[in-house]
Each structure stands twice: as structure tokens, then as C-alpha cells.
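Worksheet: one structure, shown below.
Of the protein chains in this complex, one is absent; all others appear in place.
For chain A:
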Amino acid sequence: MRKILAAAATLGLAGLGVIVPATAAQASAACDTAWRNAASGYFYAYDYDSCSGTLGLDDDNDANWSDTSGSFQSGDNDDAQSILHKGTSGMAVKVYRHASYGGGHTCLKKSEYYMDDLTGHTYTDGSGVNVSISSHKWVWESDCGKFLNS
């Protein structure tokens, strides 16, 4: 397996070896490796399937992936094709279709590790998650999957 360390170095992610899958059989293996090397307490999003091409990592919320603040900026908007969760606490990461936590949403819970291909995943408004994430925040797990909660 070929490690593309240059990309990781450019992004300042020393030690994160991103493995480009040669075949689909390696798809999950690549995310497994990314997960194993990920820093605890962080949410990661990737430009491509199989946790390759890191767009950014965040232990914070980011209300707008298309602005110039936060861990995800401008070109990251509507770009993520796979995501990963390495929080050690019991929180989930809620990703949204629009900025300011608007539009449909979906959650990646701690126990779910990663989504190695967002194609086929849908937001609560029925639209697709792939190349469509515009904001994210950390939430309690029970905040996920409810239309009303008061």
C-alpha cells in the first residue's frame, strides 16, 4: 500500500498517513488507518471517498464551511465525500446541508467511526449528504434523529 504523506504534510497533519485505495476492498481499510491515526477528540472530513484527501479536522463547531473562519473554509463547502469521528466522549457530530446549521442534517455518532462513502446517505430533508456538507457541530447523541424535542 502506498502512503501519500505529502498531502498530510501540506495540511500540517504530521503522522496522518492517507492511503489511497487501489480497489474497493481497501476502501474501509483506508478509513480504518485514518481512524487509527486520527487525533482523539476530532472530527475529520475528506475530499474523496475512503477518508482520503483531508479537508480539515475540528474539535470545535463550524457554522459555515464556505467562509474564511473555522477549520473548514471556502473550497470545503459542499465538498466532503467521507467523514470520520474520533471523539472519546459520548458526543455525536451533526452535519448540515446549509450554513448556520440549517437545512437537513444527519449525525455521525461516536460508535459509528466513519462514513467511508457519503453517497446514498440522506439528510433529514431527504436530500443527499455527499458533497453537500456546509456546517457541523458537536451535539449530544440524543439530539440526533428527532423532528421535535420539546
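Criterion: contacts are C-beta pairs under 8 Å (C-beta built on N, C-alpha and C of every residue); 3 or more make two chains touch, one makes a residue touch a chain; residues count from 1.
Methods note: contacts and distances are computed from a predicted model.
Enquirer: Under which of the names "Lipoprotein", "sulfate adenylyltransferase", "TIGR03943 family protein" or "Multiple sugar transport system permease protein" is the non-displayed chain listed in UniProt?
Expert: "Lipoprotein"
Enquirer: Over the whole complex, note the residues of chain A touching the chain we left out.
Expert: Touch set of chain A with respect to the missing chain: 23-25, 27-29, 32, 35-36, 39-41, 49, 59-61, 63, 86-91, 98-104, 106, 110-126, 129, 137-150.
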